[in-house]
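To start, I am sharing the structure in question, which I have written as structure tokens.
As you look at this complex, bear in mind that one protein chain is not there, while each of the others sits in place.
Every chain is named by a letter (A, B and C) in the order it is written, and numbering of its residues begins at 1.
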Amino acid sequence: MIAAILASGLGFAIPLLVAATGELVSERAGVLNMSLEGMMLTGAFSSVIGAVESGSAVVGLFWGIAAGLALGMVQALASVVLRADQIVTGLALNALALAGTTFGARLLFTDRGAEVPGFDGLDLGAVGDLPVIGPALGQSVLAYVLVLSVAVVAVITSRRTSWGIAIDAAGEDAVRADWAGVPVNRVRFASVLLAGALAGAAGAQLALSEVHTFTDNMTAGAGYLAVVAVIAGRWRALPTVVATLAFGVAQALQYSLPAVGVDVPTGLLLMLPYAIALLATAGLVASSRAPSALTRPFARSATGR
Amino acid sequence: MSDLAPGHPPAPAPRGPLALELRGVSREFGAVTALRDVSLRVSPGTVHAVLGENGAGKSTLCNIVYGALPPTRGEMVRFGQSYAPGSPAHALAGGVAMVHQHFSLLPNLSVRDNLLLGAWTQSARRRTLRAVDRARDSFGVEVDLDAHVGAMSLGARQQVEIVKALLREPELVLFDEPTAVLSATEIDRFLAISTALARAGTAVVLVTHKLAEVRAVSDEFTVLRHGSVAGSGRVAEASSDDIIDMIMGRQVAELDGVLAATLGVADPTAASTGRTPGPVVLTVDGLTVRDEAGAVRVDDVDLELRAGEIVGVAGVEGNGQSELVAAISGSLPVTAGRVVLGDREITDLEPGDRNALGLAVIPEDRHHEAIIGDLGITENLLLDRLDEFRSPRGLDRKAMDREAARLMQEYDVRAAGPRARLSTLSGGNQQKVVLARELSRDSLQCVVAAEPTRGLDLGAVDAVVTRLREAADGGAGVLVVSSELPELFALCDRILVAYRGSIHGQVHVADPDAHDAVARLMMGEPA
Amino acid sequence: MTRLRTAGFRDAGDLIRHPLALGALSALAAAVTALALAAAAGSPPGTTLNAFLDGVGTAHSVGAALNGTAVIVLVGSGFIIAHRVGLVNVGGEGQICAGAVTATSVGLALPPAIGPWVGVPVLLGAAALGGAAWAAVAAALVIARGVNEVICTLLLNFIALAGVVLCVHEDWLLRQPRTSAETLPQSAPLPASFQLPLLGIERSPATLGIIVALVAAAGTALVLRRTALGVRLEATGLSRPAARRLGIATDRLRGGGLVVSGALAGVAGGLLVGAAPFLLVDGVSSGYGFTGLVAGLLARGSLLAMVMVATSLAFLSSGGIAVQLFAGVPASLTQIAQALLVFFIASTAAWTVSHVPRRTTRDTRATGGEAGEVAP
Partner (left out) sequence: GGSSSAGGKDLLKVGVFLPGSTSDTGFMQSAHLGYERAKKAHADTAKLSMAEEVDPADYEEVLTSFASTNDLVVSVGGQTDADLRRVAAQFPDVTFVEIGGPSDAEPLANLAYYDPQQAEAEYLTGAAAALASTKHSVGFIGGMELPAIVNAAEAFGNGAVAAVPGTKVLKPQFVGDFNDPAKAKQAADADIAAGADVLGQIVNLGKAGIEQAVRSADARMIGGPIPGECSADSPYAAYIRTDIGAEVEYAIEAVLDGTWKAVQEPFGLTSDHDATELTFCGDDAEAKTTLEKLAAQLADASVTAY
């Protein structure tokens, strides 16, 4: 049973992890993307279209990433260039993505029977039979690729690289970062795009690896959980990973408990991941502080002193 | 209004190409004209002082040269080629560096990370670190790369700022009010460095309020007044009186002793007050303050303040004087000890309650603690007196504005009107608003002021000093923390010296060798 | 966060920068896009518009829209209060649920015969308490633990939504008595004493709710503009350290602001269960929390603007249903239009006011929302 919980927990955690990694970078650079949810959803949507149109899951993946990028572009325009309120525009983009994909699904997914090319779980033979972790390893190729690229991103943006420092500087105090010669808004724009691309990929993973289909609002709050994971992870990479795993397992428990005959009201099970997320933030965040310039736009003409 | 002071030769035609030339540069901020048709020429190997009151446009000028602000009109030329930096990055690449008035280091990065900011490639990083050594060897500026900027004293940060400015061997360095927050010794250290820079062939632009510094290091000067050039010339050929005249269109004669002292144009003379100390109004007893990190900032301090006396706290910045004031005024939690106002213990009271009991506070960080820039002058003046203006139909705004107008009148706050947003006032006027609010309380017993004149223009300094004197004359005890020693000598009856978080000694201004005593104490030696 | 409230009037009253002017432009853009999409879905603009107008025209849909407006206005007022102390309350959804739950429990617990004069006030009172309590959880976390308010109110939404599911499914909670295996998972209907009286317009479901909401909005406006409390709230929102130094109990005001904000959203929940079908069901809040947040944010602190935005959003959605019924365009079209509207307004607003100093507790001079530290 533990094995099963791990397996399906990981299945849910991987999209979270991928999206959260991008969001982590973006928040360190000072931009909060509430629209992560929308980016994931759009990613899932167009990855399915891409896969069906082209008959290839890989093409689908790229469509998903492209869609995430597009939404990221819009969010970046609003947050960085227009200096709009990041939370409102984010929530608005989520509403837009939800309505838009639902609308699109009405028009495009008329034949639900159609086969959606996707990524199947790897058959690891003996490895797969390992106790406890065995089943969890049977993720799709895409999952492995994504986890790998996420690791790369984490290294490139760590405090040890100039990029990492520049990102933190932009997020801690844009004015001074600018004085120091950091192209603040370019750094921020790029970070939001990165968040978009990864969120799009996360959506593709959800649609093409997990369920091989798109359904309205199929992310169902995963994007918000990813944002929370970053906060619960105190804007640090490893704690964020842990948070996503915790959320994944919480989600998995939701179904494993009934399966083993434990009688818990559905309502309570639905709460579980979010309750855990809340406790995590309440328990951990207080001990840390967000990037000082988080959600604060930057414009040079306004820094005359 | 580019009136040259009478009897001044115009700035000499420079030999060779100029490190920087401004031709009719202007900059507007909406309604405000920060710079109007400013021209300026800086030759390599010279220190060029830029003087002016607050809001005169000095920072704006620097920011424009550094590419942090685009000019509205006018052109810049460097070494014969037109120069229009699109961003600080460009300026840096073009050999221009700047040390900002409000420090530019990121507090929660290490010194190393701060210095490496903007060095994208490995080789650039290596070059940077080599440059750090070079700065040490050739100019004697020391920095600890692993130190956390947030935990450094202002003096130490200043050093890092300078190293950072020198990293790319700039041909032109802009210093914007670098000495405003430095102690006497640090100032000397700094001035030495800028002279060394000039000798090494670098062009240095030095923004300052302090004439003494100009005299000490600069070759040429330009005075800005209300955004226009009020005069310029060679320091050697201009008398202090003329320069001050340009700065503020006032005769030195009219200047208060304190101002003269602050400007370094007159020797500080104890303002012999007829005041006789009354009963104790403030008692600090075994006060100890630790910061979040647990480090002791204020160490078992005892002090007594009597009605009608002005006591100064001197000390190299970062020796706990700021924390001392913060603890007394209630914005820092006390670890041990007690604070008594009159006969009432206030150690654990909220700041607001302390005010109510008659403790007036002029905090060091005006923008953060003392004012709310997006609110009007009225609100800022009356926020803690709102209940007086209750009426059946809610707040009586008219009465509030009337009262505000009265206070503005009394304290000579210059602004569009009581409803003007505070952020649109000059720093000096903002400070006057704070004074008006704090000193106009009837219950006033004791005034605690931290760096009350920092970065203010002469008019404002004048006002602040006079008000503090009046408060003392009116029977309140006044405690002043300031890094301007001359100011303290001119203002106070006695001076306490803070060293490593504790009061290291006390000096009566009347004593003949008071100055040396304070100097020794500040270095941690016995008086 | 930008606040045009003062800017709209204190600053040279630049008309184009007024929220309403912006709203009009953005609405136009959103409408055009929506019509284009409808055309893509096979319904020419003419048809779509007619359907929309027919839809909002009928007495019933006007009534429905008014009820919707009431809910949105309440949540929006609450949002503005919290925003004034510098807190962004995205928890309307959850607070509505909490209010709906407490209202239902009280309505079902009390004797059914106490009559509407007692019943309705009690119902709404209970709702307010519920919403307030739910917001209090967030307030506690924000004040005591320093958790970001957006995050914890957001999470509390998901928890509250699940909470409603729990309440309507469990017999020991609010599920109606199981008369058979067919008993639906929902509360028993509220007795007549607790049902909001209709405004009595022919064929119109419009209830007393709209009145309640408008009174609440007016009250909020009065407190924020005319009272000392209003000034203190604003001061706290603009600079906590300075406000605290001037004797304002900032923590209490912040906590209080969030709780009151929740109370109003709770009342909205009360309106939802107090109107037909007079019972608590899964999904009772149906997105009103976010719509309210949108109204509050777009209005930038002006309650008048907020009421207007709320009204148009409410009519938009009731018209949208007609568009689906009579023009055969998926209903999600109206959500698209709404989202676009919000997005356009939010973006352009920030752009138009970008040189008015933003709220920052660090430096009153910093503009464009950027705070530069002043050297200590």
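We take it that a residue touches a chain if its C-beta (ideal position, glycine included) is under 8 Å from a C-beta of that chain, and two chains touch if they have at least 3 such contacts.
The shown structure was predicted, so the numbers you read here are calculated from the model rather than taken from an experiment.
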item	value
Among the chains presented, those that the missing one touches	A, C
Sole contact to the chain not displayed, among A:137, A:154 or A:211	A:211
Contact residue for the chain not shown (choose from A:251, A:281 or A:295)	A:251
Option touching the unshown chain, where C:186, C:261 or C:348 are the choices	C:186
For chain C, the residues touching the chain missing from this view	55, 58, 60-61, 64, 165, 169, 179-186, 189, 205, 272, 276-277, 279, 281-284, 286-288, 317-318, 321-322, 324-325, 330-332
Residues in chain A touching the chain absent from view	1, 3-5, 7-8, 11-12, 102, 105-106, 109-110, 112-113, 120-121, 135, 138, 206, 210-213, 215-216, 218, 220, 251-252, 254-256, 258-261, 263, 266, 270
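The rule is simple: only the chains that are shown with their structure count from here on.
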item	value
Between chain B and chain A, distance of the C-alpha-averaged centres to the nearest whole Å	46
CA centroid of chain A to CA centroid of chain C, Å	28
Overlap residues in chain A, where contacts from two or more other chains coincide	173, 176, 292, 301, 303, 305
Touching two or more other chains - residue numbers and ranges from chain C	355, 365, 372-373
Touching residues (chain side chain B, partner chain A) in the complex	27, 29, 34, 59-60, 63, 66, 68-70, 87-89, 92, 98, 100-102, 104-109, 113-114, 116-121, 124-125, 164
For the chain A and chain C complex, residues of the former touching the latter	34, 77-78, 82-85, 87-89, 91-93, 95-96, 98-100, 102-103, 106-107, 173-176, 221, 224, 227-228, 231, 265-268, 270-271, 274-275, 277-278, 281-282, 285-286, 290, 292-293, 295-299, 301-303, 305
Chain C-facing residues of chain B, complex	30, 101-103, 107, 154, 181, 322, 329-331, 350-353, 355-356, 361, 363-375, 379, 383-384, 386-387, 389-390, 393-395, 419, 421-423
